[in-house]
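Only a single protein chain was left out; the remaining protein chains are all shown in position.
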Amino acid sequence: MDDLTLSERLRQRGVSRRGFMKFCAATASMMALPPLMIPKIAAALEKARRPSVIWLSFQECTGCTESLTRSHAPTIEGLIFDHISLDYHHTLQAAAGDGAEHAREAAMKENWGKYILVVDGSIPLGEGGNYSAIAGISNLHMLKEVAEGAAAIVSVGTCAAFGGLPMAKPNPTGAVAVSDIIKDKPIVNVPGCPPIPTVITGVLAHFLTFGRLPELDHLHRPKVFFGQSIHDRCYRRPFYERGQFAETFDDEGARKGWCLFKLGCKGPTTYNACATAKWNQGTSWPVEAGHGCIGCSEPRFWDAGGFYQALSVPHTKVGETVLTAGAAGLAIGAAAAVLNRKRKAGAVENRETITVKDLSKES
Amino acid sequence: MSAPSVEKGIQFIKAQIDAPIASFFSACVHCGLCAEACLFFTETGDPKYTPINKVEPMRRIWEREFTLFGRLKSAVGLAKPVDEDTFAE
Partner (left out) sequence: MDANELLAWARGPGFDIALIIFVAGMLLRLLEVISLGKKPDLSAPRGSGVEGGLRTLLARSLPRKAVFDREPLRIINGYVLHLGFFIVLFMYGPHIALFQSILGFGWPALPSGVIDAVGAITILSLVAALVFRLNNKVMRFLSTGGDYVAWAVTLLPVLTGYLAYNHLLLPYTTMLAVHLLSVELLMVVAPFSKLTHMFSFAMARWHQGYKAGQRGVES
């Protein structure tokens, strides 16, 4: 492990002071910090030592890691990533087998109480946690062991944050989120399937800069990135307001870039930074590419009905329900009708002439 | 009025209730505007002369005898009974 600070490392890499300050400004604006904070970020990052990061991958698809690596070269976020000491990440590290596990144990021992634990993937609890294991150690066991010495935990991706795909019905492995197991450590959730790379690096940058985690919402997501819904920041919002919706993916409305609400966009109930941070170095994002948001950063998004069903439409078979209810209504109604007719006929039959005597009060 | 007379009255009203009458009851929203069309009300100002209130005993009999909800209501004893006092009013 070398002892270079970030600024030294950047200079080694040929990044100018100007380039570094630009990155700090971008980080500040991304985290919605005032411009006054830019020098502070720069100073903190310049002085920061490489913190040890242990990355555990459990029931996951490596999409989160793919996303993170896409944030790299030649962007400067990559350098921040260089700047942390990624001591264990079984997809990215060179070591394998026992060597890899020894690296993890050594890093834990050396940085006990100080390292950052990043987790992607959910943890299976079914069958005694035996659905997934690394080097013979169950995910559950490894998470508990590594979490114990962590300064903070970052749950990257919807699986680690909320259970994600593995937890979707019927959840055969009994998968749960990190926060369902670890209760005594600060946890930041960075959900998304996958999460936006700059959001992952942004959280790490915040930790490096301020030495603490960013402000979190009720789902433990950093407010700066997850504070507003996709819908509220969507560039297609004016079409929603005007009541102009694409009805199919290739109609005139779709070509004109109208709102995708009716095609199932979950933007209104999805809190993420896609509309502002965008993907692939700010090139585009799902809605800009013509597809509605599927709500991938929200808990249980797999079980929230079809991706192509509008949010205001029930995700059950409404037509069938109406027919069933109609049949039931006719049946009960017919029974009631027969009963009513009988009662009515009975009343007509039993009707007696009402006389003056009946109406007088004395009788 | 004696009890048999009340029974006779109820029976008579039951026989009177038909689809038009039931449809009026089921469409009534208690807006009270019918009071404005009734001389008894406009002259006395007493809300009990509101036309829909004058047929309230009939409405209760309709509800109790010819609607499922009303039958349930009187089965659990929630419905206001129609008795001598009702007619005395």
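Think of it as A and B in the order they're written, each chain with its own count starting at 1.
Quick note on the criterion: a contact is a pair of C-beta atoms (placed from the backbone, for glycine too) under 8 Å apart; a residue touches a chain by one contact, two chains touch by 3 or more.
Since this is a predicted model, take the numbers as computed values, not measurements.
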Omitted-chain contact residue, chosen from A:17, A:242 or A:256
A:242
Residue numbers in subunit B that touch the chain omitted from display:
16-24, 26-33, 35-37, 41, 47-48, 50, 52-53, 66-69
By the contact definition given up top, give the residues of subunit A that touch the hidden chain.
229, 232, 240-245, 247, 259, 261-262, 268-269, 298-301, 303-305, 309-316, 318-319, 321-322, 324-326, 328-330, 332-334, 336-338, 340-341, 344
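We adopt the following convention: only the chains that are shown with their structure count from here on.
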Could you pull out which subunit A residues touch subunit B in their complex?
332, 336, 340, 343-344, 347-348, 350-352, 354, 358-361, 363
Within the complex, which stretch of subunit B touches subunit A?
1-2, 5, 8-9, 11-12, 14-15, 17-18, 65-66, 68
